[in-house]
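Got a structure for you, questions after.
Of the protein chains in this complex, one is absent; all others appear in place.
Let's turn to chain A:
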Amino acid sequence: MTPAVSHIALASGFMAGLGALLAGILALANRLLHVPEDPRIEQIEDLLPRANCGACGYAGCRPFAEALIAGETEPARCTVNSPELNQEIAELLGVSVGSRERLVARLACAGGTHVAATRARYEGLKSCRAAALVAGGGKGCVWGCLGLGDCEEACEFDAIRLNRYGLPVVDTDRCTACGDCVEICPKGLFSLQPESHRLWVNCSNKDPQDEAQAHCEVVCTGCGRCVMDAPEGLIRIEQNLAVIDYTKNDLASPVAIERCPTGAIVWIDDDGQPRKGSSARKITRKEPLPRMEPLPRV
């Protein structure tokens, strides 16, 4: 053998020996340091969506799976999963699937750029959070949606899209009620609502009537017509805004929206989209409103 070949043989022999030794140690460690784990965790995790969205109240899908096995929660708590897969989990664990009404994220504002005026130009970072920190953003209505799309960006399920008027529209089929949009909106306009809450106030403006109407065409002015038309106690006016008492949701019907002059109170149809009453002012404008003139001096 030439010296070069013997060197190669020595090196590969050494590496092979080292490999065998380390493999032996690993094999030994695998046996000695084995932590017994419930194999069902793995199985259940495979049936979960693995989105780690946190909508169930646990940090991610694995902690949720562990909680399921411990019997602390029920499969239906996962709103992202399909009912069939949740049923499969329930069968695997021999528990009932549990019931939970489907929640969806809902926005309490209808003030797109074509109906809600702006009073100042905002030029900074394209983020609602940033705009809200600069004098509350440039929108005339200080309560309303700024339309810069923090919610669209925060939604991991692509369930929120800004429409042409800069207003977020929730795709209720995709919405998993994870709550990310609720957390990010600086104006607190999103909330998670059971789908059975069909009667909905699509506005958050608490200003008195004249001021509110100067800022937005679809504002709730607190006129009280819906309060009169709805069964007693279902709707009340608080700080110039209609508030629905959802403990009496069984009484709700589209009657309440019929006389609303601005269409601020709506009935959510089966497709998840809001329907205005017949007296609501028709909006035909497609262009954004121009910037407001400074209000006359008081």
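Heads up, the rule we're going with is that a residue touches a chain if its C-beta (ideal position, glycine included) is under 8 Å from a C-beta of that chain, and two chains touch if they have at least 3 such contacts; residues count from 1.
Assume contacts and distances are computed from a predicted model.
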Among "Ubiquinol-cytochrome c reductase iron-sulfur subunit", "Ion-translocating oxidoreductase complex subunit C", "Sarcosine oxidase subunit delta" or "ABC transporter permease", the UniProt name of the subunit that does not appear here: "Ion-translocating oxidoreductase complex subunit C"
Absent-chain contact - pick from A:40, A:62, A:100 or A:129: A:129
Residue in contact with the excluded chain [from A:51, A:67, A:97 or A:120]: A:120
Residue among A:75, A:137, A:222 or A:274 that touches the chain left out of view: A:137
For chain A, residues in touch with the removed chain: 119-125, 127, 129-130, 132-139, 142, 183-184, 186, 206-207, 239, 294-295, 297-298
